[in-house]
Every structure is written in structure tokens, then in C-alpha cells.
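The next block holds one structure in the form of C-alpha cells; read it before the comments.
The other protein chains are all here in position, but one chain of the complex has been omitted.
Our next item is chain A:
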Amino acid sequence: MANMAVSRIKREFKEVMRSEEIVQCSIKIELVNDSWTELRGEIAGPPDTPYEGGKFILEIKVPETYPFNPPKVRFITRIWHPNISSVTGAICLDILKDNWAAAMTLRTVLLSLQALLAAAEPDDPQDAVVAYQFKDKYDLFLLTAKHWTNAYAGGPHTFPDCDSKIQRLRDMGIDEHEARAVLSKENWNLEKATEGLFS
């Protein structure tokens, strides 16, 4: 069975390398070790989304029982999205769980994740805080997602106000990532964020 996993990944790898999306630099995939059980994916943030202009790295682990079970995928690049944990990068997507089918491939998984970035499902969240912001304060969600895309994925939009608030917390000895996470969660209310950190 393990042999089927490896031989299929090898075939898929060849196939995905020839795909149109690779040529357009919309997705990327590379090997991490020689055993073909761990790969690294990359997807470009889709246009007209707060993720546009960002490159998001994914960890892909191929189980021994592949393709009968789905690959285990998580975001390595930090991202602000209702269906992706802002802490661990864990993804809530049906095809990576119960709706997996053996005909799906690494290519279709990466394309599905790209589609997820363009169409969040806040009613089926992985990150409750992000999902709440998405539903309750959509403008702030967009700002936060763009800011995270800039900070972690090389996105183009900078927000000096966010940066200065993060700097204020850093001056108090808070780690940059923690400062960003707390401020994002508190809708960029510096007072509330400080209170949360020091109470």
C-alpha cells in the first residue's frame, strides 16, 4: 500500500509540474525529503481578495494509505481566514476530511484551497474569532486579513496604524506575533489588547 502512495505521488508530481497553474505561478509544489511523504505547496492569494499579492506556503503530509485517505495539509504561512486557524494553520475543508475522493490530486487540493481563500465559509469556522469578525465587522476583517497578508505572505498593502499599535505592544515587551494576534482579535483596540495581555 505504501508503494501505491509513493508511486501515485510521483505521477501526480509530474502531472502538476506540467499544469497550467504552475506555468502561471498560481500554485507551486516541491519535495521536502527523498521519501515522497512530505511536500511543500505554495498558493498565490486569489485576485480581488484580501490575500491578493501574497504567497502562502503549505505543509503537505502524504499518509501511507494515500490515495484512500486525504493528504494532511496545513498552512505554514500565518493567515487571517475564518476556515484556517490563525494559531496552527489547521484547515477546515470538507475534501480534506469526509468528502475526500481517491480521484482528487495534490493539484486539485491546492486549487480547492485557493478557492477557499476566495470564498470563506464563516458558518463552518476553524477559527471562531476570525469568523466572528468576518460576520460582525467585515471591514475590520478585510483590513486585518490584508495586514496579515502583508506581514507574513509578502502582500502589498501596508497599514501604518496597525504597525504602530504593534510597535507599542512590542515596546512593552510583547512578541510581535502575539501582539498582532491580540490586536487582530480585539479589532485593533489597543486599550483592550493591552488589558487582555496584562490583566
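Just so we're on the same page, a residue touches a chain if its C-beta (ideal position, glycine included) is under 8 Å from a C-beta of that chain, and two chains touch if they have at least 3 such contacts; residues count from 1.
Definition applied: contacts and distances are computed from a predicted model.
Hidden chain, UniProt protein name from the list "RING-type domain-containing protein", "Large ribosomal subunit protein mL44", "DNA replication complex GINS protein PSF2" or "Phenylalanine--tRNA ligase alpha subunit": "RING-type domain-containing protein".
Here the missing chain is touched by one residue of A:Asp98, A:Asp123 or A:Asp171, and it is A:Asp98. Among the residues A:Gly41, A:Pro67 or A:Gly155, only A:Pro67 touches the chain that is left out of the figure. Across the interface with the omitted chain, chain A contributes residues 1, 4, 7-8, 11-12, 15, 64-65, 67-69, 98, 101-103.
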